[in-house]
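Below: one structure, written as structure tokens.
Selected chains only, in their assembly positions.
First chain written, first letter: the chains are A and B, and each begins at residue 1.
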Amino acid sequence: MQEFDIVLRNACVNGSHTCDIGIKNEAITALGLGLVPTEDTEVIDCEGAVVTPGGIDGHVHLAQDRSPRARAAGYVSADTIETGTRSAVAGGTTTVLLFAEQAKGQSLKEQVANYHLLAQEQGSYADYGFHAIITDPTEEVLENELPILARTGGIMSMKLFLTYKHMRISDKQFLKALKKARELKMVALVHAENGDLVDFFTEHLEEMGLTEPMYKAIAHPLEAEAEAVNRAVTFSSIMDTPMVIVHVSVQEPMQIIRKAQSLLKPVFAETCPQYLLLGKQMLAEEHFCGAKYICSPPLRSYPKEIEAIWRGIVNGTFTIFSSDHCPYRFNDPQGKQLGFSRDCNGDPKGIFTKIPNGLPGVETRVPLLFSEGVLKRQCIDVKRFVELTSENPAKLYGLYPKKGAIQIGSDADLVIWHQQESFIPKRLNHDRDLHDGCDYSPYEGIEFLNWPRMTLLRGKIVFREGSIVGKRGYGQFIRRKPCSLPFQRRMGKQWNVLQAAL
Amino acid sequence: MQEFDIVLRNACVNGSHTCDIGIKNEAITALGLGLVPTEDTEVIDCEGAVVTPGGIDGHVHLAQDRSPRARAAGYVSADTIETGTRSAVAGGTTTVLLFAEQAKGQSLKEQVANYHLLAQEQGSYADYGFHAIITDPTEEVLENELPILARTGGIMSMKLFLTYKHMRISDKQFLKALKKARELKMVALVHAENGDLVDFFTEHLEEMGLTEPMYKAIAHPLEAEAEAVNRAVTFSSIMDTPMVIVHVSVQEPMQIIRKAQSLLKPVFAETCPQYLLLGKQMLAEEHFCGAKYICSPPLRSYPKEIEAIWRGIVNGTFTIFSSDHCPYRFNDPQGKQLGFSRDCNGDPKGIFTKIPNGLPGVETRVPLLFSEGVLKRQCIDVKRFVELTSENPAKLYGLYPKKGAIQIGSDADLVIWHQQESFIPKRLNHDRDLHDGCDYSPYEGIEFLNWPRMTLLRGKIVFREGSIVGKRGYGQFIRRKPCSLPFQRRMGKQWNVLQAAL
């Protein structure tokens, strides 16, 4: 007879059926009716509430303040790996994919090692992996370092930038990196904005003295995103390599992506809570508060673009839903205030180019989509919610079925929601509700119709009724495998220039 | 402790993880490792082979020879409910949705009652439900009969035809029927071809004496399908009512459907094995054998349209994959030979308009998609295979989660596949392999890389290692609920002309 460390009673698994879940040795070992606890078994009554797999956040920047440029600019991330992952589990996310960033001239392998060390030092509450940010795809990096990282390091994804002066790579470097990604079965994440276009607009705004946060939305026109997405999708197709376009924020690139998907090009897409919920008018908030909403791509038109993004959530254009958590404190000279200045009259003046780029969101991501999509709009069901927040990121990033599923053998990473009928809707209050290192949330005041009651990571309860009960350092590094989402390959093992064009 | 009637050991559930499945009282009651059998428990070792939920075939014509017109024309269906459902379970399908057909002037309610009786008399091997074919949407039918059928009869779908002289309804009748479908939460299935266009082409072919089976492909141009699909999709959108376009056979309507789906119109689509595998050149087979492939819409261009249909299988355009099983014996004066004639010289002559319309396929549907899609092309994974053949039909037609899932509480309708490594590929031989009442299969000679080893229906093994072991009459009528696939409603409970246009 099976023995269990924990039995969850009356769990409405993925919203589709109700049963008990038995957990032993970190994993799910039974789904059934009337599972029999032994003396040591902890029994938790879910009371028929929904239980979903632990969230997997495929896009989280923690301690992303260690590059020479960040140090020079004086940015300090609001979250360490400790505080960021603490926040994650409190919001139902049990695995995060962080970024190990190579700066130009640096060794990528060394930087990955540094981030491993950092994770050890700071201690993670959640399981984690790394995406390798490649800003300098030298032959050494591509031919020597990357194969080691992929084959023995379990790092199965690279992040490439088409914008930001210090990070962007040329189209030729992009093609080379994709060729290597294909060979190593890595997935390429792409920040797709046309850097030259953004710079050109930014400089014109600066010349006109238009530097307040609201001009961020002008500086990054949607055409910059659409153009870069079209280019990236072309390259993905021609290199026959799976690619994720991260943080898609508007309709036009969505259409490019969906057309490619219709034709079975290996293109996946990510969107983020800010593009589902926040319009660019937030950037105009008074007293420099617009700075809280500075991110790239910027917030877009409400409701036009926001409705389009919701359509992509529903119609399948988006494969994953991530936070792009990248927090900077608002009231902090090493945070958003870096972009605060005064003009010659001493009047306050925002300089959007100096405001650190990014929003917090790792804790709110899962509850936001559940509350807004499943409960308020009722435009997605729990199955799709789970795909977006857990199953698909797990498959895309090589974690499945260890992660991303409530099935026998999977890690017992679980979110127990509140019984819907008895949950009292709450308006988000950062200081009361959240567990990150930041001092605000962009979703402050939004009403949540549910919230994780408990989060389990590998069979341990790490968050319970509002309180962190997990241990710092319990989170493990996860060595990943290749993408297991189905996608079409046009060529055999080797990429071949003769077959590459369609 | 749980007791089990049956335990399946080492089942690779939906291709994603391996565990035991415990079954009690017709239902799945446990998923776990090392489930403990009792004395009465039958233990079946799946040896790590894939186990999937029993197939649900949403489009099956059995005994569809009872309308006045069919009787007049002398058609006899090759399958009764007995032989057709026997064939179904032998191919891994445990639930079939049959058609109860109203002829013009008849009462729909009476015809449904007749089909109930017929099922009782002939006895089903599989569980079954009915779609109501409405050819005469009188006020009596719409206002009195249909509400009873839906609310107490568990018949939650109507089938409407835009072609066939004896069945087609006008656009106005179509709109009225959709309004009623919306009110009753029924789904509308639509056979979408422009009947006038098909008739016009057919008459021109007849005038030219071009009546051999191959001219069927000319008589039903793809434009007839594309036009009708566009019209149907427009009406679905304007009436805010979920609709399934059945047996989509070419690319152009797929594009119309996908565009509508992108915009969250409540449009679902079905395709069938013949459009994935057979090209129209089959219609030119010698010795009148082209008649075996006569169906509507007709077979299309190979490989152009066939590749397009596969894309729709992969990219999500198709919600369900059904057989459109509608069998007529080839060597039978009440079957395909009805279209065989001789000219004045005594030379053989085919007359496609007199050949009964339809192909057998209820038994081959599930193994074909598994073999061709999951194993040969590897373009879909088992998850998508299950969605297409079982989960989505269950949701669309109101059977979920009783049917369509391997989860606690669901009916123990299961297909155990052969261990992949040890299965010896076999080329299909109708007489040796199949269990239907027909005398040929259009898929004869195709190599299958796997085949159901066992089929269970509500916890009983009904097919085992090539033999039917179920009992005639074990199959039950299933009262259905509304569609549970997520779709968007633009209006509240009542359809409202003021909001209907976009």
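Following the convention adopted for this analysis, a residue touches a chain if its C-beta (ideal position, glycine included) is under 8 Å from a C-beta of that chain, and two chains touch if they have at least 3 such contacts.
Keep in mind that what you see is a predicted model, and the values were worked out from it rather than measured.
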Number of copies constituting the complete assembly, 2 shown: 4
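The rule is simple: only the chains that are shown with their structure count from here on.
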Whole-Å separation of chain centres (CA-atom averages), chain A against chain B: 40
In the complex, chain B residues that touch chain A: 1-2, 13, 16-19, 22, 29-36, 258, 261-264, 311, 314-317, 379-381, 384, 400-401, 405, 407-410, 484, 486, 488
